[in-house]
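Apart from one protein chain that is not included, each protein chain of the complex appears where it belongs.
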Amino acid sequence: MSGDTSLLEVRDLAKSFPIRTGGVFSREAARLTAVDGVSFSIRAGETLGLVGESGCGKSTTGKMVMRLIDPTSGIIRYQGQDIQTLKYQELRWLRQEVQMVFQDPYSSLNPRRTIAEIIAYPLEISGKYRGKTLRDRVLELLEQVGMDPNHANRYPHQFSGGQRQRIGIARALALSPKLIVLDEPVSALDLSIQAQIINLLQDLQRDLGLAYLFISHDLNVVEYLSDRVAVMYLGKIVELANSDDLFQQPQHPYTRDLLSAALSERVRGEQALLQGEIPSPIRIPSGCRFRTRCRKAVGQCTAEIPALGETSETAPGHRVACHFPEDA
Amino acid sequence: MAAIHAREGTPIEGDGLSRPAGATAPSRPLLQIEDLRTYFDTDRGIIKAVDGVSYEINPGEVLAVVGESGSGKSVTAMSIMGLVQSPPGRIASGAIRLAGEDLIGKSEREMLAIRGSRIAMIFQDPMTSLDPVFTIESQMAEAILQHRDVGGAEARDIAIEMLARVHIPDPARRLGAYPFELSGGLRQRVMIAMQLALRPSLLIADEPTTALDVTVQAQILSLLKEVQAEFNMAILLITHDFGVVQRIADRVAVMYAGRVMETASVRSIVETPRHPYTRALLSSRPRIGERGRLRAIPGTPPNLANPLPGCPFANRCAEVDDSCWIDVPRLRAVGPDRQVRCIREDSA
Partner (left out) sequence: MAETTVTASQSEPSNGLVRRREWEAREAQAVRQAESSLRLFWIALQRDKLAMASALFLTVVVIMTIFAPVVAPYDPYEADPALRLQGFGTEGHILGLDGQGRDILSRLIYGARVSLPIALAPVIVATAISLLLGLIAGFYRRGIGEFIMRVLDVFYAFPTVMLAIAIAGILGPGMPNVMLSIIVVLIPFITRVVYTATMTIAEEEFIQAARACGASDLRIILHDVLPNVLSPVIVYGTTTMGLQTVFAAGLSFLGLGVQPPIADWGIMTAEGRSVLGIAPHVSAVPGVMLLLVALAFNLLGDGLRDALDPRLRQ
């Protein structure tokens, strides 16, 4: 893989949070491992889906890409630049290039600002827009996300969840970024609205050539937007493949179980359910971290951490971290 | 009462619903809701959150009430439980009959007894219904002692038995745990165990798996199905998720803007939806194995403070014409196991 074609490149990214005891003389009691050695890349105009259950580290990864959280180790390169080393001016450049849409359409908009002010915020900070150009750009953005420009002076509480999410998308689009981190952008929305937003995201990608890092827990929506999908479990990517390959021929037992849980609506009655729950990220199992819930686990799984690698007989680019991957 | 089977094409507003296909004949429905109207008085006027809802649940049946936010599905459940806060809420009219006995107008004291022993409820977030400062044991024992005629030691035994029934490993040890020490899935299991201990005939489950991960969601649903059969308990399942419906429900009532738009067996709803809203909703959902554009429903759900003059779905419906804007269509029986609220069914 040549690094120069990718817009974003993430190598061995890790993040752990100290858990401190209370009191004045607090000390570190344990570490919570949120992300543990994650690598992926995103090309211009491409969507990478990042899927997993709560606590798998997918949102933390997204926030590190946004430089909202600093990684414990690892490198994130955007257009070849290590984003950790960016100074003030360069960071401003990054903020124009990479933007984010948040999960909660209620908490992600400042309740005391009109939607015009909210969308104008990044434009004002950039210093490139003021006066009439600023106003025109805001109105253009409102139209682009399917909002009535006449509503520019209303407050967020006057809009429904779907409309608020459109406003959040307009804010992210304001500075014409090349990459947008979508952190569960539709999971708080009603079914009939979810489809509108997914379609909008598809249209914007097509029209503006955007790349997305699409973070979601819902396998049903991931396929609609993603060219490639990475499945995360307890801080690690367990499988990474083209969307079609992953959904049609999942190789990791966890991916299979996730898929069958999501598909179960079509399978009534009893079927093999994934047992147990995700272990605590404070006490991660040795070896393969999925082994405590895996049907196929044997001694080797306890002893050795499986590496994320291509299995010889499959399509190139389909990588799986399992000692005993499912046959295609 | 509902024993009269609605003739095909006959308006049945204010009457019970017909029985699911194959259910044994005229046993009395366990719960019967008739033309329920629950209104809220607010600054912006009267919000008609529930505006003429009728459905019924037979003993041992799982009825799923599906709807988006603002459809009134949860407010209906709160009305059944007598938990609508007043003011601003009030039950303007209608009847809620549990085994023939109207619950509307019961005193808080009477409702307290019914809530514990005959109707139980579990919520989306079990953390809000569990008291964070007490152990599981003391919370379960308190509920059991209050509603069942047993002693302290016996209550503990029942609690352990119930925790085992919901497949909580090592139940005796878990009794000493505080709610925050348990995962989301385990907390929901504890909630279910607590409700089962009171042996209710109806369990209302309000989005019981929405806050849980997919894999855990599947576990909890199969648990609900299992205990439902074991205790011969009816379940009123409130959800926005057709996936959940298809897993465990027998019948479905689709709600929109405070009204029931269509009811039918799960199979009929999913395979041959008849109401345009049901159809639109089903085809708007994303599904694995499909790509491309989704068929979204345009617009947003109606503002309940300004209800539409006619059909509540008229402003978003693909098959709308002028006549839809005149009167609210009636919910009428179209076939043995189905009712639809659409003007097309009137003229068909």
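By written order: A and B. Residues from 1 in each chain.
The rule is short, and it goes like this: a contact is a pair of C-beta atoms (placed from the backbone, for glycine too) under 8 Å apart; a residue touches a chain by one contact, two chains touch by 3 or more.
Because the structure is a prediction, the values reported are computed rather than measured.
**Student:** Of the residues A:99, A:202, A:226 or A:243, which one touches the chain left out of the display?
**Tutor:** The missing chain is touched by A:99.
**Student:** Who touches the missing chain here, B:99, B:229, B:305 or B:318?
**Tutor:** B:305
**Student:** Which residue from A:5, A:21, A:54 or A:158 sits in contact with the chain not drawn here?
**Tutor:** The one listed residue touching the chain not shown is A:158.
**Student:** Suppose we count only contacts with the excluded chain; which residues of chain A make the list?
**Tutor:** The missing chain touches chain A at positions 63, 66, 68, 91-92, 95-96, 99-100, 102-104, 107-113, 121-122, 125-126, 151, 154-155, 157-158, 168, 171.
**Student:** In the complete complex, the non-displayed chain touches which residues of chain B?
**Tutor:** 9-11, 42-44, 88, 303, 305-306, 308-310, 314-315, 321-327, 330, 343, 346-348
Definition applied: only the chains that are shown with their structure count from here on.
**Student:** Cα centroid separation between chain A and chain B, in whole Å?
**Tutor:** A distance of 33 Å separates the two centres.
**Student:** Show me the residue ranges of chain A that touch chain B in the complex, using the header's touch definition.
**Tutor:** Touch residues, chain A against chain B: 53-54, 160-163, 190-196, 198-199, 202, 217-221, 223-224, 243, 247, 257-259, 261-266, 268, 270, 273-275, 277-278.
**Student:** Within the complex, which stretch of chain B touches chain A?
**Tutor:** 68-69, 183-186, 213-219, 222, 240, 242-247, 280-281, 284-298, 300-301, 316
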